[in-house]
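One structure below.
With one protein chain removed, the remaining protein chains of the complex are shown where they sit.
Every chain is named by a letter (A and B) in the order it is written, and numbering of its residues begins at 1.
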Amino acid sequence: MAEKPRLKLPKEAKKGEIIEIKTLLPHIMESGQRKDKDGKPIPRKIINKFVCEFNGKAVFVASLEPAIAANPYMQFHATVEESGTFKFSWTDDDGVIITAEETITVT
Amino acid sequence: MKRGRTLARRAVVSLIGATALFVATGQGAKAQVAKKEPPLEVKGDASERPWKRYAGWPARDESKYNTLGNLATPPAPTQPRKITKPITGNAEKGAGLAADRDRGGSCLACHVMGPAGGANLPGNVAPDLSEIGSAGREDEWLFNYIYDARVYNPETVMPPWGSHGFFSDQEINDMVAFLKTLKSKAVFKTELDDPEKRPPPVEKRENLDPIENPGMWAVDKAQELWTQKSATAFSCNTCHNDPKASFKTWAASMPKWEPRLDKVLGVEEFITRHAKATTGADWLMETDENRAMSVYLHYLANDTPIHIDTSSPPAKAAIERGKELSQRKVGQLNMACTDCHGKSANHWIRGQWLAEPKGQYDHFPTWRTSLLAVWDIRQRFQWCQVNIRADELPPDAKEYGDLELYLASQNEGQKLSVPGIRH
Partner (left out) sequence: MRPLSRRAALALGAAGAALAFIGLGRRASAAAKEAADMIAKFTGGKTAEQGKISIELPEIAENGNTVPLSISVDGSMTSDNYVSEALVVADGNPNPGVATFQFSPLSGKAEASTRIRLATTQNIIVVARTSKGEFFTNQKLVKVTIGGCGG
C-alpha cells in the first residue's frame, strides 16, 4: 500500500481571500550522502520540484535540493478570485510526477 | 524456549483450533468475542529467533556485562588504585579524549569542562569541572574517579571508564593532566550552550495532525490491514467490525499479566499472538504490520487515562520485578534506567533533556524524526540498552514486560496520545 499525500486547505473561501495550503508527501528524499552497509553510496533520489497550480496557473513553485527532509512538507499561500481546482505536482528525479487535486468554492 | 521455531510452524494446528471458536456468521463471531477471553497463540516466540540486532545499530557484543536478562558484570573494585607518584600526562590529548564521543558519549555528555569540546552544548548531569584544577584534589583521587568511581561512591552514575576498558591508564593520566589545567569557568559561545541557562524543550507539535506527523500514515495502514483477509478468509473485521467503539479504552489498560503465558503482555506481543490464533496473520513484533496495528489500537484509545491492573498478585510481583530491573546497572557503561531517568531526570545529557518516567510512555508508539520510523516501547528499551553498551533482549522478553508494566504504573492517569512525535 502506498501512503497517500496529505493536503490541507479550506473547501470554501471568499473572493480575494488569501488561504493557507499545507502539503505532505511520503518520500524518502534519498540525499545521495548515505552509504549502504557495504560502504557504497546510495544514489540520490529526491523530489526535485513541487508545483501548485490553480485553474492552470502557477501559484507556488519550489525547486528542492537533497537538504529538504524526507516526507517533504510544503506550506504556502494562495489568493483565490474564483472557484476552481488546485493541482499539486511532485517531480521525482526518476521523472515520475505524482499529482493530487483539491477543489475550492469561492464566493 | 525452543530456539528457531517461529509461530509459523504452529499455524496449522492453532488455526484449526481457532477456527473451531468461530461460528459461520459474523454475528456469532461477535458473540464469541463478547464471552471468551481473547484467543492467543501461546506456543513459540513473538519475535524473530534467533534475535538479530537491527541493521544500522552498533554491532558491539557486550556479553561480558549485565543485561536485563543476565548478570555478567565483573565485581567492582573495593579499593582505589594506589598512585604513588604525581601524574604526568598530555593535557592536550586529555582534552581531546574528554570530548571524544566514540568512547561512550564523552565526558561532556554529563560535565561542563571549561574549553573541552569547544564548550559546545555540554550536559549538566554531573558537577561542572571547569575549576576542578583548583579544587585541591589529589592525583590519586582524580585518577580513580575516572578509573572506577565506585571505590568512592558505590551508587555513582559515573561509568567505570578504566575498569570497564574504555580508556587505558595512560589515557586516564592524560585526562587527569587536562583536569589539573581547569581553573576558570567555562566560556560559552551562546547562552544556549550553558546547560544551566538552556531552556528545557517543550513538545508543542500537533502529533495527531496527519500533515504534521508522518506517523499518522500508520493509522491508514492499520485500517487497511484491519479488513485484509488472510489465508483463513478472516480479517480483524470479521469479529471486530466496529473498532472505534470496541477499542475506545482497551490500550489504556495495557500492558497486562497474561496467565496463559506466565508473563506480562504488551500491545505488540498481544497483536502477534492474537492475530496468529484468529485470522492466522503472521505479525511478529517489530514488523511494519505489527507497529501499524499497535499505533492504531493505541490511537483508538487516545485521551483515555492509562489505568492498568496494579493490585492483583501477579501484577504486583511483576511491577516489583520491573522496579528492580529499572535499578539494575547494565552494560559496559554500567548504567541503570534510574541513573538517567531518576537520579539525573530534568538535566541535560549533552544536548538532550532527560525526562522522568511519568510522561514518557503515553505517546508510544511514536514517530521518530531522526529515524523516519515508528518505534514502539520495546524498541525504545532496546535502543537505550545498546547505547549504554548493554546487549538488548528480544522485544518479547519477559523482563521487558515487567519493565513496561512498571513504567505504565508510573504513568497512571496520563492520557494516551498516539502516535507521538519525538526526535
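Basically, a residue touches a chain if its C-beta (ideal position, glycine included) is under 8 Å from a C-beta of that chain, and two chains touch if they have at least 3 such contacts.
Keep in mind that this is a model prediction, so the values were computed, not measured.
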Full-complex contact with the absent chain, from B:109, B:151, B:254 or B:377: B:109
Contact partner of the left-out chain, one of B:89, B:123 or B:266: B:123
For chain A, the residues touching the chain missing from this view: 18-19, 31, 33, 54, 57-79
Touching residues (missing chain, whole complex) on chain B: 58, 101, 104-105, 109, 120-121, 123, 190, 192, 198, 201, 333, 348-352, 354, 369-372, 383-384, 387-388, 423
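Keep in mind that, in the parts below, only the chains that are shown with their structure count from here on.
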Touching residues on chain A, where the partner in the complex is chain B: 1, 3-4, 6, 8, 22-24, 26, 28, 37, 70-71, 73
Partner chain A, residues of chain B touching it in the complex: 55-56, 210-211, 214, 217, 220-221, 224, 372
